[in-house]
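Apart from one protein chain that is not included, each protein chain of the complex appears where it belongs.
Right, chain A next:
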Amino acid sequence: MKHFFWLFASFITSAFLLLSQTASAVTLDDLQQRFSHQPVLRAQFEQQRTISGMSQPLKSNGNVLIAKAHGLIWNQTKPFPLILMMNETRMEQRMAGQPPQVITADNNPQMFRFNSILTALFHADRKALEQNFNLQFSYLGKGNWQLILQPTTTPLDKLFRQITLNGSEFLNEIQINDMQDDSTHIRFFDQTTTPTALTPDEKHHFSS
């Protein structure tokens, strides 16, 4: 459960930063090489979780912010407000009327282990990723691409069946299929890379 949580969290961060600025990439190496230093990316998201045994899928939406120097903010607005902040050292979940739930690299180094594997992406370290996943990259034409990851190591292989990323100029979709036949589909839209400066509100979320 916690592996899933952290892997996924890290993964989204990295995938966004890696893939968002690639318009006409043809290979994964190209994606990596074209990695530029765009400091900020904002997007809207729409998530749908399908949990087996549940009569209807759970839908939520909101916006997401990725700032290279600060980390990620997952700001869910519907069906209820929920803010998740994470960076390389801590992960915080905040919701109205409750003390924040904090997990730090100090009190749980294990959770942050996957993070380090995946941040390898930042440095175009394809090798580190390949140690844990089977990578299958395909260029679909017209600037569209797809990356399929299949875990090869324990405990990742006990959690995920497959993770699929779809994108063109930016990362547009993540589809996660886990071993218990539950799935999560996230669609991103309205991606922008400006303004590059954080608003006071956003800064506030990263602090503390």
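The rule is simple: a contact is a pair of C-beta atoms (placed from the backbone, for glycine too) under 8 Å apart; a residue touches a chain by one contact, two chains touch by 3 or more; residues count from 1.
The definition used in the following text is that contacts and distances are computed from a predicted model.
Per UniProt, the protein behind the absent chain is "Membrane transport protein MMPL domain-containing protein"; the candidates were "Membrane transport protein MMPL domain-containing protein", "Paraquat-inducible protein A", "Formylmethanofuran dehydrogenase subunit A" or "NAD-reducing hydrogenase HoxS subunit alpha".
Residue A:Gln101 is the one among A:Thr27, A:Gln101, A:Asn134 or A:Thr152 that touches the chain not shown. Contact residues of chain A toward the unshown chain are 1-6, 8-9, 12, 47, 49, 51-56, 58, 60, 74, 76, 79-80, 82, 84, 86, 91, 93, 95-99, 101-103, 106-111, 159, 178, 180, 182, 184, 186.
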